[in-house]
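Below is one structure, written out as structure tokens; the observations come after it.
And now, chain A:
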Amino acid sequence: SPASDAPDSGGDGIGGTPTAGGTLRVLQNADFSHLDPAQGFDGGVNNFYRLIYRTLTTQGTGEGAEGTEIVPDLATDLGTHNDDATEWTFTLKDDIFFEDGTPITSADVKFGVERALDPSISIGSPYAKIVLDIPEGYEGFYSSGPLDSIETPDEKTIVFHLNQPYADFAAVVAQAPFTPFPADAGVTTTSVDQQPIASGPYRVTEYQRGSTLVLERNEHWSKESDDVRGAYPDSYEWSFGLDGATIDERMIAGQGDDRNAIAGSVQAASIARIQTPEIQERTIQGLQGCTTYMPMNTTKPGMDNPLVRQAINLAVDKQAVKDGTGGSQLADIATTMMPPTVAGFTEFDLYPSDDFAGDPEAAKDLLTEAGYPDGFSFVLDIRNNPKMQAQAEAIQQSLAKAGITVEFNLIDSSTFYEVIGTTSQQHDAAITGWCPDWASGATFLPPIFEGTQIYEKGNSNVAQLNDPAVNARIAEIRAMTDVDEANAAWGELDEQIMELAPAVPLLFEKAVMVVGSNIAGAYAHAGFSGGIDYVSVGLADPEK
Partner candidate 1 sequence: MSITSPRTISIPVPGATLLEVEHLTVTFPTSAGPVEVVQDASFRVEAGDTLGIVGESGSGKSMTSLAIMGLLPRGGTATGSIRLNGHELLARSDREMRRVRGDKVAMVFQDPLSSLNPYYTVGRQIEEAYRAHNGGSRKNARNVTIEALERVRIADASRRVDHYPHQFSGGMRQRIMIAMALCLEPDLLIADEPTTALDVTVQAQILELLAELQRETGTGMIFITHDLAVVSQVADDVLVMKDGRQVERGTAEQIFSRPQAQYTRALLAALPRIDDPFDRLKGTS
Partner candidate 2 sequence: MTESILSAKHVSKVFVTRGDGAVFAGTTRFTAVDDVSFEVPRGKTLGIVGESGSGKSTTARIVAKLIDPTEGTLEFEGDDVTKPSGRALAAFRSNVQVVFQDPFSSLNPRHTVEKIISAPLDYQGITPKQGKRALVRELLERVGLNADHAQRYPGQFSGGQAQRIGIARALAVSPKLVICDEAVSALDVSVQARVINLLNELQAELGLSYVFIAHDLAVVRQIADTVAVMSKGRIVEQGDRDAIFGHPQHEYTKTLLAAVPQINPEWELERVRMLAAEGAVE
Partner candidate 3 sequence: MSTVPSELAVESEAKGALPTGGAPTPARRVIATLMKSPAVVVSVCIIVFIALLAVCAPLLAVITGWGPYDFDKSAIDSDLGGIPIGPLGGISAEHWLGVEPGNGRDILVRVAYGAQVSLTIALSATLVTMTLGVVLGMVAGFFGGLADQIISRVMDFLMAFPTLIFMIALLSALPAGNRPVLLVIVLSIFGWPYTARVIRGQTMTLRNSEFVEAARASGARPMRIAFREVLPNLRGTIIVLATLAVPGYIGTEAGLSFLGVGVMPPTPSWGQMISTAVGWYAVDPMFFLIPGTFLFLTVFSFTVLGDHLRTALDAGDAA
């Protein structure tokens, strides 16, 4: 099975348990999107937030499912709820402080959420907006004041009122916008992005956007109150703006300070260079936990015919797409929409072919049946970045064999999601990816296939699938209060959706990382797009 290709790199990650102390360096291509947890919303920055922020709950540590499990953080447990799961109560631990030494209270958590609801910054995780009971017209703390649906009966207790039953709410409060901030310390909408206020084990001491970021220990954080974070190094130092190939070369060379460095996934080009035993010893791998897929706009002529979409599913040479992405070390072939890291993942392949190389003949037959004996052509929206172009070129080549012509519409990286998320601007298909916000089908299938979630702008149901049966089933599963039952149901729904073929699942991409020789405790965290878990990594010997 493709998913089981994922190599096992050993329980506690590389180099055993780290020793406390030293400076850990991180080489990174692009800066973090935002230091403000209300704004940042991707695997990389969520991983980073855990160093400086804490939330009521958080993801666990460890490889695979261990890492995606939700565990208590600031809260003593995963919360208690009323019968229909519309009211959730959490109790804060003792010994929790901001970087200036003031204790973190329930009011600070409440303020953090209210602040994050300000429209000018609420571009991060949307779940607070979706599930909390928020009155019409509420525009965050600064415009609309406190929110009634969050109660703080005392300093340690916080109660959330939801607008719907939500069994998974413990995972929602792990989202970054639930980060507490002192309500009376002059925090504004924009101040946090420049000067964050730490609740986690580190605080930001130096930040030059696009160049460097330095973290030092937050003296007021107590190890006792935190079961999740190892927090081994004394400081972290990021260098941003490095070219991808340069980072790889530096990590491979591993000279000087780079021995204490970690970095993101290597580029395809570097895979061949890390095959020596010495470097393999310093290499870790993991699934990113996302799916790269090609949604097909089911409202477009031709594409509205399921037969056509199935034909395309049959014809795509996923092996070539994989090669273009960097081969077997950087990607597994996807036949399902949900990635294996999501709870309830069920494996199936509705459109099989030998070696996943596509079946142009079968596709041609289906096309003829659909009324396109002379072939079919469509426009594919792709992003102006080398990897995606390579994937698109592979798709173009393989579909050509089935008589399907693909034209590219190349969109600038920065505006790609905006364009394909605008129903009037998107074309027949696109190459995009989706990651769950936590390991549940609830954060995977509905955003990309639920008919009620088609928006004119900012749309993520790029296929614009609006199938009554699918919509109904989603509503049913959502109402389930038993999380396990719901997870299994998502897995079945995946197959049901793929029968309609609204998208071609392409790849489950992997992260392959080379770390410095003095690094210990590094492993790929499935909850953070396969990035190295920052709170668990450290140096083997800080004196080196």
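Methods note: contacts are C-beta pairs under 8 Å (C-beta built on N, C-alpha and C of every residue); 3 or more make two chains touch, one makes a residue touch a chain; residues count from 1.
The set was built so that all candidates are chains of the complex that A comes from, given by their letters.
The model shown is predicted, which means the values in this text are computed figures rather than measured ones.
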item: Identity of the candidate that touches chain A (this complex; choices 1, 2 or 3); value: 3
item: Sites on chain A touched by candidate 3 in the complex; value: 244-245, 248-249, 267-273, 275, 319-320, 322-330, 384, 386, 389-390, 392-394, 396-397, 400, 408-412
